[in-house]
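So the structure is just underneath, and the comments pick up after that.
Removed: one protein chain of the complex. Kept in place: all other protein chains.
Right, chain A next:
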Amino acid sequence: MANKLKFYNFTSAIDVGFWQVLAKKKLEEIKLQDDFIGIFGYYSPSQHQDLPPLFHVVPDSLIAIESNIPHGSIKANGYLKIFNTLEEFKNADREKLLAEAGKNVLTDGNQNAFILIVYADLKSYVFYYWIAFPMINFEPVEYSIHPLADHFDADKLKEALAAKLQRGENLSAFLGLKRNDEGYELLNGPSDIICFIDPAPKHDFPGAPLRNILSYISQSHSRSIDVVAIKDLISSNPNNFSLGNSQYYQITLPEINEVKFLGWELNAKGKLGPRVVDLRPQLDPLILAQSAV
């Protein structure tokens, strides 16, 4: 285990419709309140090797109804904070916001927390935003990677995963994996082997959600952990998917001496900085009228 493990961080994919619902809610309900608002996002495994792991924030997360996410995806609960001026947005205490959003990462099992800060210029349909995935920082850890099929019975593992979905249970960030007489059993909570839904399509490294999972597990386990990274979209019918992309990593657990977070997303230039989305082409009635002629 001489190699250092790295992780593929998320790229946020915010549905255009999210901004539209946000604009409406801001005008009609939220007004000038700037408290945290609970929202959710989700991520899925992807077979597209050239795409980064995408984290979807969807309009449904602002609508108070039970909503669907794709089967085999992981729902992540996070916070939205809307600032009323660009100045406030700019001067936000990002370190504090990050720590607040990530405060339960080591305790209640919300390893996938996120925070989205927004300044909405509703007159011009321009939204400034910055998303963070609070991740506990740790020194690089060592790992080794192995073909899944050498160590696990892929068919039996598929059956266990499909059965979990068939029961209509939501998948959590990770599951404990235990061998039994018939095959495998998936448990809520840590075990000597864990199974996590990995949004990173590439085989060499896992996606960012594993960072907090490792931090969490390091509290109850010492030394190392076996990780089955499910990089295939799973479904309730085991005949409809394969585990061909999924990987098996053996990872030395990190030592968490001091809880410090990182996780603000890089902008389009690859630097730490907010992003801006201009929705006049989609939403501004005047521009729409012009482009229709």
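Simple rule for what comes next: a residue touches a chain if its C-beta (ideal position, glycine included) is under 8 Å from a C-beta of that chain, and two chains touch if they have at least 3 such contacts; residues count from 1.
As a working rule, contacts and distances are computed from a predicted model.
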{"item": "Among \"Inorganic phosphate transport PHO88\", \"Rab family GTPase VPS21\", \"Autophagy-related protein 3\" or \"Rab GDP dissociation inhibitor\", the UniProt name of the subunit that does not appear here", "value": "\"Autophagy-related protein 3\""}
{"item": "Touch criterion as defined above, residue of A:Asp34, A:Glu95 or A:Asp155 at the omitted chain", "value": "A:Glu95"}
{"item": "Touching the absent chain when the full complex is considered, from A:Asn3, A:Gln33 or A:Ser124", "value": "A:Ser124"}
{"item": "Touching residues (missing chain, whole complex) on chain A", "value": "5-17, 20-21, 24, 44, 46, 48, 50-54, 56, 58-60, 63, 65-73, 86, 89-90, 94-95, 121, 124, 126, 128, 137-140, 200, 202, 204-205, 211, 233-237, 240-241, 260-262, 264-268, 270-279, 281-283, 288, 291-293"}
